[in-house]
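Before any comments, here is the structure.
All protein chains but one are shown at their positions in the complex.
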Amino acid sequence: MTPRRPIIGVIGSGQCAGPIHKIALEVGQEIARRDAVLVCGGLGGVMEAAAEGAAREGGLTVGILPGPSIHHANPYIRIPIATDMGHARNVIIAHTADALVAVAGGSGTLSEIGHALKIGKPVIGLRTIPNLERVQYMNTAQEAVACAFEILGVSA
Amino acid sequence: MTPRRPIIGVIGSGQCAGPIHKIALEVGQEIARRDAVLVCGGLGGVMEAAAEGAAREGGLTVGILPGPSIHHANPYIRIPIATDMGHARNVIIAHTADALVAVAGGSGTLSEIGHALKIGKPVIGLRTIPNLERVQYMNTAQEAVACAFEILGVSA
Amino acid sequence: MTPRRPIIGVIGSGQCAGPIHKIALEVGQEIARRDAVLVCGGLGGVMEAAAEGAAREGGLTVGILPGPSIHHANPYIRIPIATDMGHARNVIIAHTADALVAVAGGSGTLSEIGHALKIGKPVIGLRTIPNLERVQYMNTAQEAVACAFEILGVSA
Partner (left out) sequence: MTPRRPIIGVIGSGQCAGPIHKIALEVGQEIARRDAVLVCGGLGGVMEAAAEGAAREGGLTVGILPGPSIHHANPYIRIPIATDMGHARNVIIAHTADALVAVAGGSGTLSEIGHALKIGKPVIGLRTIPNLERVQYMNTAQEAVACAFEILGVSA
């Protein structure tokens, strides 16, 4: 058995543009370059940008979808998981990831951050809801992913 | 058919003492006095205090439990629902309640508030995580429950 | 505290007619006459007929709904629970009920019976999928509900 690869969750809103899209893409790239698995919600916006970034680097991408069909995953998801459990799928992302990076986002992301913190998963924030206790805020995709790996004790 | 009674969710941490216990108890009492159904997570702390308050006034209490057994509900729950879905049961509380009152609480409550806001449910905050957008903060149990009913357009 | 009332689950298909409707209605009536809580999937067919039967006898009815809105419960449900978890809500019914009565039904009911048996809940069958191990088959609504109570050790 080879050792299990780290799993990094990327969370954020289902729509994004311009600078947020760019940051999410870079987060995905960084994750794949470090040979980690990217897990996200499998839909658009930050989820799609991050998956695209990871795919560009040949990374493995998992999408935990809210609906009943794997056919609604964004095109950069290699392993779609269809839950048909709506927002409850966010809990699955939190349990599955070793650490999470939150990029921008609104109340859905707030709920996801809450879940992750509740179960003791590290959360790195990038341009996301400010001033949350125990969230580690970073300024760039590189810093955010490096921070996640540092917390997990994995060297690049 | 008689018209459906409003359903008010009460969320907050699984442990509480002193003034928070008292406030949660009063929230439950107010909900029952207005003949609404109280829905909560069915365990201890704020959930139990609120259910006790409602029970004192003869109210109907529903506990959406994280575990597989209805026998772990607090003694003031009349209708225990055993989900065996862990924190995902918070999503069910948010979908089921017409409005939610958050009393104190930490990251679990943060996640619950996020869910509720994400799906458009009104959230009233009482000594809970501060400065969240779209949460209506109140100072007393009476004000909080009155606010919930006002938003729902139900007169006392 | 008064002792908790037994909770009887009624499962079966979302559409039913004629004799099956009548049997499901009678099952609901018997459950309510024995002062038990009826829990079901909250939609039409067997679920609605059973809830109607219970409501006629003044019983308490709980509907664990697959969708995100309590407004899709049938009109005989007094406590609607909105899960937004699709078929996974069947697992919640199995965990919540002390015993289940399966009336007619197809593959959804088969899955529900499987869940209930898996977690050790008694299942009484009425005109449902035949020849399943550990399902107790009965011929009338009265016999089925009496059998459930007998297994639970509750006298009428």
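The letters A, B and C name the chains in turn, as written, and every chain counts its residues from 1.
The definition used in the following text is that a residue touches a chain if its C-beta (ideal position, glycine included) is under 8 Å from a C-beta of that chain, and two chains touch if they have at least 3 such contacts.
Predicted, not measured: the structure shown is a model, and the values here were computed from it.
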Quiz prompt | Sole residue of C:48, C:84, C:98 or C:112 that reaches the chain not shown, by the stated touch rule | solution = C:112
Quiz item: Which residue among B:16, B:50 or B:85 touches the omitted chain?
Solution: B:85
Quiz prompt | Selected residue (touches chain absent from view) among A:82, A:100 or A:132 | solution = A:82
Quiz item: What residue numbers in chain C mark contact with the hidden partner chain?
Solution: 85-88, 91-92, 106-115, 117-119, 131-134
Self-check item: Missing-chain contacts mapped onto chain A
Solution: 1, 4, 7, 37, 60, 62, 64, 68-70, 75-76, 78-85, 88, 91-92, 95-96, 119
Quiz prompt | Absent-chain interface as seen on chain B, which is shown | solution = 68, 84-88
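Convention: only the chains that are shown with their structure count from here on.
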Practice problem: Averaged over CA atoms, how far is the centre of chain A from the centre of chain B? Could you give it in whole Å? | Solution: 30
Quiz prompt | Interchain centroid distance [CA atoms averaged], chain A/chain C, Å | solution = 40
Self-check item: Rounded Å distance, chain B centre to chain C centre (Cα mean)
Solution: 27
Quiz item: Which residues belonging to chain B are in contact with no fewer than two other chains?
Solution: 85, 88, 91-92, 119
